[in-house]
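Then we have chain A:
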Amino acid sequence: MTKIWTVAELALREVVRRRGVLLILLVFPLAFYASRRDDHAGQSIRFVCLGLSWALSTAALFAGSAARGIEPRLRLSGYRAHHLHLGRLLALWTVGAALSVPYFLLVRFDQDDVRYGAIALIMALTVATAVPFGLALSAILPRELEGTLVLLIVVGLQMVLDPADTAARALPFWFSREIGTYAIDHTDSGYLARGLVHGVVLTLTLTTLVATASGIRLRQRRHLSFE
Partner candidate 1 sequence: MLRQLAGCATFFAVDQERRGQWLRGVLDLCVLALLHRRESYGYELAQSLDASGIGPIQGGTLYPVLLRLQRTGLVSAQWREGASGPARKYYRITPAGADTLRRTAVDWDAFARGVETVLREVQTR
Partner candidate 2 sequence: MNSDGWLRALAAELHRHGLDPDLARHVVAESATHLRDSGESPLQVFGPPSTYASAVAESVGAPRHTAGVGTARVDAPARAPQTAGPVRLEVRGITKRYRRRPVLAGVDLTVRAGEIAAVVGANGAGKSTFLRICAGLLSPDSGRVRVHGTLGYCPQSGGTADFLHPEEHFVLVGAGRGLNRTQARAAGRAHAAALDWEPAGRTQARHLSGGTRQKLNLVMAALGEPDVLLLDEPYQGFDRGTYLDFWQQLWRWRGDGRAIVVVTHLLNQLDRVDTVLDLTPAREMSA
């Protein structure tokens, strides 16, 4: 447990010291929100949630890539693969939670006639999924640039595709649109249930993917034995 906490604490310090990136992360969803606030109140809520997911997965992508150099030697220094990825997940989830609180308060006091509880749920699921999504991308793609492009495409598609479209369900942040409809347009609870299941399944899948990728990359190789 000490090992996970140590990794989490130091990963958190690393993220917090990237002041420029943090500032962009904080301002970016706000720009999304402000862009649609005047013409369509509901749309601005949907946009801020997507902005948050994009910002967080980008942060996770960069954190994951930055850790690539040091993780193999930490593995040699007595850490197991799960210490490393769990610690990093914890740190980034903490950052995500801290980042989303001001946005929830913004919606809470700037918007009327919205199901606030459902908005809070969207944000919680956004934090839960965006972090392993970014880390998974960093594990699979060789460089940050490719990862950033993939993220751009995913979030772009998420904005333009109609959530009712079956293909849209394959996108990672579909739950955000689905629960958003429930919260803003006051539709039936089927939307809520479908979104919730999608978000939870996605979180579990992505977290498993991160664990597997890190386990493979940091495996004990067969030719080497310790006695």
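Structural remarks
Heads up, the rule we're going with is that a residue touches a chain if its C-beta (ideal position, glycine included) is under 8 Å from a C-beta of that chain, and two chains touch if they have at least 3 such contacts; residues count from 1.
Criterion applied: all candidates are chains of the complex that A comes from, given by their letters.
Just so we're clear, the structure is a prediction, and the values are computed from it rather than from any experiment.
Applying the touch definition to chain A and the options 1 or 2 in this complex singles out candidate 2. Chain A makes touch with candidate 2 in their complex at residues 2-3, 6-7, 10, 13-14, 17-18, 66-67, 69-70, 72-74, 76-79, 83, 220-227.
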